[in-house]
Each structure stands twice: as C-alpha cells, then as structure tokens.
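Only a portion of the chains appears, each positioned as in the full assembly.
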Amino acid sequence: MSKVYLIRKAHFSAAHRLYNPEMTESDNWGIYGPCTNANGHGHNYTLEVVIAGEPDPKTGILMNLAHLKEIVHDVVIKEMDHKNLNLDVPALRGIIPTAENLSIVIWKMLKEKVPRGLLHEIRLRETENNLSIYRGE
Amino acid sequence: MSKVYLIRKAHFSAAHRLYNPEMTESDNWGIYGPCTNANGHGHNYTLEVVIAGEPDPKTGILMNLAHLKEIVHDVVIKEMDHKNLNLDVPALRGIIPTAENLSIVIWKMLKEKVPRGLLHEIRLRETENNLSIYRGE
C-alpha cells in the first residue's frame, strides 16, 4: 500500500476589495491597507489542488487527471475567472475575499465534488509573495 | 565605448475591464471575451523597464538603480498598484486598459522622468502567458 499526493495547478484572474462594512473606514485601512481601495484591485490567482490516496494498482493513477481538471474548472475556475470576487461569485456572498477565506471557500466548493474523499489540501497563491493553505482542519 | 541594456523589474496588482462604450455589448464580448465582464477582473502585472546607454566609466553603472527604482515607483507603481485602472488612474482616463495601451501609456509616463534619454523599452506582463512590449516607435 502506497499513499501518494498529487498536485494539480489551475489559474484565474479576478478583481476584489477587502472591506468590512461593519468597521470604520479608518479601521478598514488599518487592517487591509491599500487592499481596501474603494474601486478594487485584482490578481492572477494560482490554485493548487492537492489530492491524496492510493493509486489504482491496475492503472497507476490516483485519479483521472482529465476528470480532476474538469471538476476544478467547472466548480472553481468558471465561477471565479475574470470575475469580481465581491460581486459576481455566489459562493462568496457575505464573505470578505481574503486569501485565507478564498482557500477555505474553495475547499468547501471542491470537497464533495472530488470523488472518494481524495481532497487533501488547497493552496491559493494571490501574489508571487503570498500564499494561503487550507486542509479542512 | 560599450552600449549596455539594463532591465529593472517592478510589480503592481490592479483591477481593470476592457470595454468600449461606443461599441455594442455583443461587439465588446466578441473582441474582449470575458475581459469585458461588467464588474471587472484583475491581474498581478509585472513591469520591466529597460534602459540603454554607456555605463559611466568611473562607476561602472548605467544609472543609479536606487534612483531608477524611485522613479518607477513614484511615476507608475504608486499610480497603478492596488487601483482600478478604469477609474482610479488619471493617465488612463479615456483609454481602454489593454496590455498594449498600458505599455504605451507607461512609456509616456516614464519617458521624461528617466534621465539622459536612457529609456529604451517597456515590457508589461499581464499574465504568465501574455506580455506587451513598447519601444516608443
């Protein structure tokens, strides 16, 4: 028996704004800095979906990669690519789109769609210098 | 005499929308595809400023890099980083913020500020797969 981890990368480009309407303007600037700019800004996000489990001994694969790619595309990329994360994405309604929250929400979006409980980790890169990881813990 | 090219990289993250109000909705979608999404999307832009000329024989440098960095920051990055390119940037008023137009506008913004006619080329990366170059020609 051999446990293998497989990482699949995907990309989306989106606008967002970090702003909590229940806090004062000045508190928003103190916490989010220029990320709270009223008209928004944006990023090229890189999403890494990590699945973990035993490869099928007959095929040597953990999961059909074309199938995984399709799931990631239909569940996440189609929803978030070339979108405004504050306004266009139902799954993010009422959620401040920080990298932390995005990695948690994407985990929830994928959890049931990835078969056999294979989903292990979500890695979301917001900029070259910034990455959030969530494992459903 | 030795002509050297020196490239300095900088980064900014911004939202934008590609949309020409003089065209129909359907023409905008035909030309810009999902980039015309009404609430915008965004990118991590990478800007490469190329300067060219003779290094000073006494110092061995083409230009004080701290000075170049300061110019690029004050003239471009401060204006565009964490901004909405359609709404927040005076130099882009009335200009559709395609990668092509951005590289031309950034050239114009830097042309007079970079000393001794050293500015040679602007390279603007919009995504991992997409790059626009302008040389003032």
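Think of it as A and B in the order they're written, each chain with its own count starting at 1.
Following the convention adopted for this analysis, contacts are C-beta pairs under 8 Å (C-beta built on N, C-alpha and C of every residue); 3 or more make two chains touch, one makes a residue touch a chain.
None of the values given here were measured: they were computed from a predicted structure.
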Subunit number of the complete homomer, 2 shown here: 6
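Just so we're on the same page, only the chains that are shown with their structure count from here on.
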Geometric centre distance via CA averages, subunit B-subunit A, whole Å: 28
Parts of subunit B lying in touch with subunit A, wherever the complex brings them together: 11, 13-16, 33-35, 37, 39-44, 81-84, 86-88, 127-128
